[in-house]
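Here you go, one structure.
Every protein chain except one is present and positioned as in the full complex.
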Amino acid sequence: MKHFISVSDVGNVSALVAKALQYKLSPYADLHLGRGKRIGLLFLNPSLRTRLSSQVAASNLGMEAIVFNVDKEGWALEFQEGAVMNGTTVEHIKDAAPVLGQYFDVLAIRTFPSLKNREEDYSELFIKQFIRFAGVPVVSLESATLHPLQSLTDLVTIQESLVEHPLQGKKPKVVLTWAPHIKPLPQCVANSFAEWVNAWGGAEFVITHPKGYELDEKFTKGATIEYDQQKALAEADFVYVKNWSSYQQYGQVLCSDKNWMLTNQSLQSTNIAKVMHCLPVRRNIELSDEILDGENSLVTRQAGNRVWAAQAVLAEILNACK
Amino acid sequence: MKHFISVSDVGNVSALVAKALQYKLSPYADLHLGRGKRIGLLFLNPSLRTRLSSQVAASNLGMEAIVFNVDKEGWALEFQEGAVMNGTTVEHIKDAAPVLGQYFDVLAIRTFPSLKNREEDYSELFIKQFIRFAGVPVVSLESATLHPLQSLTDLVTIQESLVEHPLQGKKPKVVLTWAPHIKPLPQCVANSFAEWVNAWGGAEFVITHPKGYELDEKFTKGATIEYDQQKALAEADFVYVKNWSSYQQYGQVLCSDKNWMLTNQSLQSTNIAKVMHCLPVRRNIELSDEILDGENSLVTRQAGNRVWAAQAVLAEILNACK
Partner (left out) sequence: MKHFISVSDVGNVSALVAKALQYKLSPYADLHLGRGKRIGLLFLNPSLRTRLSSQVAASNLGMEAIVFNVDKEGWALEFQEGAVMNGTTVEHIKDAAPVLGQYFDVLAIRTFPSLKNREEDYSELFIKQFIRFAGVPVVSLESATLHPLQSLTDLVTIQESLVEHPLQGKKPKVVLTWAPHIKPLPQCVANSFAEWVNAWGGAEFVITHPKGYELDEKFTKGATIEYDQQKALAEADFVYVKNWSSYQQYGQVLCSDKNWMLTNQSLQSTNIAKVMHCLPVRRNIELSDEILDGENSLVTRQAGNRVWAAQAVLAEILNACK
């Protein structure tokens, strides 16, 4: 693995999931793999789980991790080719990236979409420019349209749950459901979950959302789209809850119907489904207290698994550099 | 020691003071105690001494410390049970704490009072919720009403001074005096100093402040309250200077009388008293230059001792986890 930006950087999804679960069993198995190596963790947006789980994962591999909060530490980067920099940006990615590539063996970066210009966001200009100029392996800590470390974690959590509670040969039914939120959020967690579940191939996969919230088919192709949440949830084994803003009417909030927030009542037709969410979650807006505090919630475990997913990816990259 | 929130978490105050002074003599005596352990240092408010001394203390014990400035890194936490999170908070403590508890072996957290709602502040809702949901030992880096690492440091500094300049069997007279400030400050340093001096039992203890600045008796019981600063200071061996806002008229500034600021003149009736302050100090508002720059000031040494106090506490917690 040279870079880690999307599922297409992964040779064998199931093998990567298995590797993450092995690290969960023995965190320090590869403590020498990253000796003398440094990873720079760059955040253009705030992060809690991604930042801390990546630091812990790097440390478990013996790597030194150095965090740089690009936004909070006062560094506005320019990404446009040919820009006349007479505004608020202080440094071009073409200058910053190769410098960072000299300081670190691996660079990991979180960027965010504008949610204003769909074409620009979906071109993934920021992270692609970064890869182009950094000269070292780049790991996405979430980009404008994808969040691959989250999606790997999600599959790790589903797989772990299936090992504990086998489904007797049947493929699990996995439902991704839209949920309300007070702000327009990126589509990246949903896009990414969709492309990873499809690439994995181990599930019957249904996506449910109000009309107007259709995701880019590039990611969802292969999944069943069902606009009726109750129909979608029938016999579900895993329900992944997430808000996103509209892809069609780009970045807009089209629906605030509270009925889309799951309650125990809405889950009655499921196969005692496990409920997932990437966190942070707005309680009683996206998901009800009763579900988050109930015994079928996987959200805490899921967030804990972020460490093992990051560790598996970093190990692959370190192995590829050797 | 399971958690470290107040003096009541400590079995033997004098023994903990002695342990801190031992670490001052040999900082790396327990360099292997924390091997492979991680502590998360979470700040909901800015911190200089507490942050750096905790990092150094952890490092002296071989632990990895990771800092997360919750406020500055853009993470507003919700603490109210049942909240409908449609406002500015992005994540509930019920979700964040157990995630952090999976990433770290020990969590340390700084919270702050609102100074608006006394009942809420004095319920210590924030840190108690944190303990309830984190699932790992929690160390207070200052909470709404207490600052136990500071108070342990204060006793360490008094004890160190007494060893160097013994008082011939007599108990030292320790005076806590209120001082002016331009802003309303929490009562936590004063509350905490009071309960630690009382629990320690090694001093004749007097508290002096203007009327209306009475602290909660829960912490001060056993101390003499004297409204006349000059009377209080007579024959004092140690004078601890600190501003706090009113507990009775909660969070208000009732007095700005400059005569409450100590000068060399005010100290003439003392037993050449050593002067203490937890820092940061507003010079020539809370304390005069002549005292801070004079030879009886302990403030720099006191701040240096923060390392050894934190190290003693972390060592107790690591020993209890084994």
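Lettered A and B in written order, each chain numbered from 1.
Heads up, the rule we're going with is that a contact is a pair of C-beta atoms (placed from the backbone, for glycine too) under 8 Å apart; a residue touches a chain by one contact, two chains touch by 3 or more.
Keep in mind the model is a prediction, meaning the values are calculated, not measured.
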Q) Hey, which of A:83, A:272 or A:321 is the one touching the hidden chain? A) A:83
Q: For the chain that's not shown, point to the residue among B:18, B:76, B:182 or B:320 touching it.
A: B:182
Q | For chain B, residues in touch with the removed chain | A | 28, 45-49, 51-53, 55-56, 59, 69, 72, 182, 279-285, 289, 292-293, 299-300, 303-304, 307
Q | Footprint left on chain A by the chain that the document does not show | A | 36, 38, 40, 64, 66, 68, 72-75, 78, 82-86, 90-92, 94-96, 98-100, 102-103
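Throughout what follows, only the chains that are shown with their structure count from here on.
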Q: Could you work out the angle of the rotation that brings the CA atoms of chain A onto the matching CA atoms of chain B, rounded to the nearest 5 degrees?
A: 120
Q.
Centroid of chain A to centroid of chain B, CA atoms only: how many Å?
A. 40
